[in-house]
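Taking it in order: structure first as structure tokens, then the write-up.
Note that this complex is displayed minus one protein chain, with the remaining chains in position.
Moving on to chain A:
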Amino acid sequence: MIHSLFLVNASGDIFLEKHWKSVVSRSVCDYFFEAQERATEPENVPPVIPTPHHYLISVLRHRIYFVAVIQSEVPPLFVIEFLHRVVDTFQDYFGVCTEAAIKDNVVVVYELLEEMLDNGFPLATESNILKELIKPPTILRTMVNTITGSTNVGEQLPTGQLSVVPWRRTGVKYTNNEAYFDVVEEIDAIIDKSGSTITAEIQGVIDACVKLTGMPDLTLSFMNPRLLDDVSFHPCVRFKRWEAERILSFIPPDGNFRLLSYHVSSQNLVAIPVYVKHNITFREGSSQGRFDLTLGPKQTMGKAVESVLVSSQLPRGVLNANLNPSQGTYTFDPVTKMLSWDVGKINPQKLPSLKGTMSLQAGASKPDENPSINIQFKIQQMAISGCTQAGQTL
């Protein structure tokens, strides 16, 4: 399956390589670099690249390319999913997944990769298991290790891999038993110029942080399970029970994990909680354009809209923007033509706005496209879908 893995940074250097079978020369990555050069944007590198003897499957995350070398037929998603799992594990271990973090922890990274794949076939990918095998580095442990010469490698061999509950390690003990469930919902919507919604869909996840002693068996029920149109579960959830009773019953892994993600059918009308009034014009002949943007909350059930971030890709003709935000700060990158405005919290009494002029390239004709505006925001303690939890039991 997976032959080798190369980690390539944004500038095109291989800074880590790992082979699970015979060594594959790093020159195989030349094909990847070619593709990288051809791509206008880093994201545009095709995920699957054929070379004469190998196939390269890559994912880009945190501005690092994880390039896996494959020699024969294998479902590409298998490799892609695995690479993402690797990145998630690194992130879990080091907090961030950057080139520096990986270089600093190269030994741990190597040990992890060694455990995650055997002969190119995934072996242990559950973070609970891996953490038993290899303890994540902490500042304290690093200090202790340097002084005492002890190691990151777990002394105890994990039992979880053998048990019927492969995702949970045994012998968990807490003095404070607690479990938290976060429901995070995202709306994806496309809204046209005039403000009418073209598509909107809600995607939600329930992230859990469970710190319970022993082998707890939890159930979680919803007030309105019908809302959840399409669900995918962590392997710990008993599917049969969900099918029959719409109740989540599971023995949770220890620590943080994603319990389920769901999709709320797009048939339901989704109320978008913010609106944007925009007026962006370019006049023919003049080198000036006007930019006027106002945000406002809409149907938020009294909750505050927070961490609002507006970004817009302005046309290539725009040289600079001279804008005046009523709150927050804005930046304009003259190279990528990316305008981003960090609004913060929306105050319904005083709506945030961004007004000003844009200077255009002299002599250039009026840009014909309208820039698209992306808005990200957060609303605490509100579920757009109206999904509510009925209760949970131990």
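Simple rule for what comes next: contacts are C-beta pairs under 8 Å (C-beta built on N, C-alpha and C of every residue); 3 or more make two chains touch, one makes a residue touch a chain; residues count from 1.
To be clear about the criterion, contacts and distances are computed from a predicted model.
Entry comment: the absent subunit's protein name, as recorded by UniProt, is "AP-3 complex subunit beta", drawn from "Septin-1", "Polyglutamylase complex subunit TTLL1", "AP-3 complex subunit beta" or "Alkylglycerone-phosphate synthase". Summary of contacts with the chain left out: across A:V8, A:I70, A:V310 or A:V343, the touching residue is A:I70. For the chain missing from the display, the contacting residue among A:N177, A:T219 or A:Q313 is A:Q313, taking the whole complex into account. Within the full complex, the residue among A:V109, A:I247, A:V308 or A:I379 touching the omitted chain is A:V109. Contacts to the hidden chain, counted on chain A, fall at residues 1, 14-19, 21-28, 40-41, 43-44, 46-48, 50, 53, 55, 57-61, 70-78, 80-84, 106-107, 109-111, 114, 118-119, 121-123, 125, 149, 151-153, 155, 157, 161-166, 188, 190, 192, 198-199, 201, 203, 215, 229-235, 239-240, 243, 251, 258, 261, 263, 266, 313, 315-316, 365, 368-370, 372, 374.
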